[in-house]
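Showing chain A:
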Amino acid sequence: MKIKKDKFKDALASIAKEAKVFLPMKGVYASEYRVWDGAGEPFFERNTALPPKELLFPRSERMYEYDLNAGTVTEAAPDEKIVIAGIRPCDVRSVEHLDKVFLESEYTDVYYRARRENLTMIAYGCATPAPTCFCDSMDVVPTDAPGADVVMNDAGNSYVLTVNTPKGEHIRDLISSFLSEGKADDVPAVSCSLKVEKPDDLHKQLIARFDDPMWETLSDACLGCGCCSYICPTCYCFDIGRENRGKTGTAFRCWDSCMFSDYSRMAGGHNPRPTKKERLRNRYLHKLAYFPERYGTSLCVGCGRCIDKCPARLDITNVPDIIQGSESNG
Partner candidate 1 sequence: MRKYSYFPGCSMESTAKPYRLATEYVMGKLGIGLVEIEDWNCCGATSGHTLSEALGLALPARSLALAEKRNPELDILTGCASCYARLRLAMYKARTDERAKYIIEKTIDMPYAAAREVYNFLDVFSLPDVREGIAERVVRKLTGLKAACYYGCLNVRPAEVTGAPDRENPTSMDEIVALTGAEPVDWAFKAECCGAAHQNDAASASRALPHRILRDAQSNGAEAIVTACPMCNLNLEMRQDGYVNRTGMDRIPVFSLSELLAVAMGASAKRIALEAHYVPSAAVLARALRRKDA
Partner candidate 2 sequence: MSVKETNDPKIIAFCCNWCTYTGADLAGLNRSHYPENVHIVRVPCSGRVNPQFILRAFRNGCDGVMVCGCHPGDCHYSTGNYFTRRRFTLMKRLLEYNGIDPGRFHARWISGSEAGKFRDTAEEVTAMVRKLGPNTRYREYARREMSADE
């Protein structure tokens, strides 16, 4: 199936009749997935500065409200239908990872589930990886996203669509009047310029080198901010707080980052990760060792956002490089 590019917005308008449509768009200051207002242009040239995780796992989410006067607790039940049109394959992969955490472990997160069930993803096959992108080293195919409901790829003056799921079929039906026949195998292969070589047992090697001095060198320039965590599509740590107003109030959760010094500080003041070395190591190991150990896949999807945005230009790909280097050396 194909859709002419000049019909793309008309198609979105049909979808917008029954769901809130999010598009990658240029913000005033940074690009992100924004609600489509019916007119705005999609921004497909580069991946967004902010990952789409916010749509499933908001920066700040009010979980429930309580009123002790009335004796009531009202839980939030997000029920809005959301369609992301133009999500990149790396970000689709990140949603698959988040699903593992929030849905597939023994605990199911109700807020995440409600949003996830209401989400349809139309992936945009990546034709222009950025210099910092390395998703194809992390087992993502830039032009394909099996986890998406629909995949679309640029084919000159039109997009080629592939439907993967019943949700995708529903989208197809909504926009059928704008579709014409066409094949997906037109799509040329795309390759990232940044390549990461990693041994298959990377996670084991890393854990073995928990006390290696390399962590100190790697974290030398770390400022200890939360930038990498917050723009990472798969970082999912959160903190829970309350906004009390006398006998009424609300409980919320908001993003938190293991890079902050107070993240791991305990009530008595002890901090098991007292310096940036321990904190950065934890973050890297979580991406490349702990998660693979538990779920069998790397938590890093190779979107390259943290490399691009880190104030100190830290680069997660240096970690496998070091391992690979020492392996080949020795």
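Just so it is clear, contacts are C-beta pairs under 8 Å (C-beta built on N, C-alpha and C of every residue); 3 or more make two chains touch, one makes a residue touch a chain; residues count from 1.
Behind the choice of candidates: all candidates are chains of the complex that A comes from, given by their letters.
All figures in this text were calculated on a predicted structure; none of them were measured in a lab.
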Chain A: touching candidate in this complex (1 or 2): 2
Contact set on chain A toward candidate 2 in their complex: 62, 65, 76, 243-245, 248-250
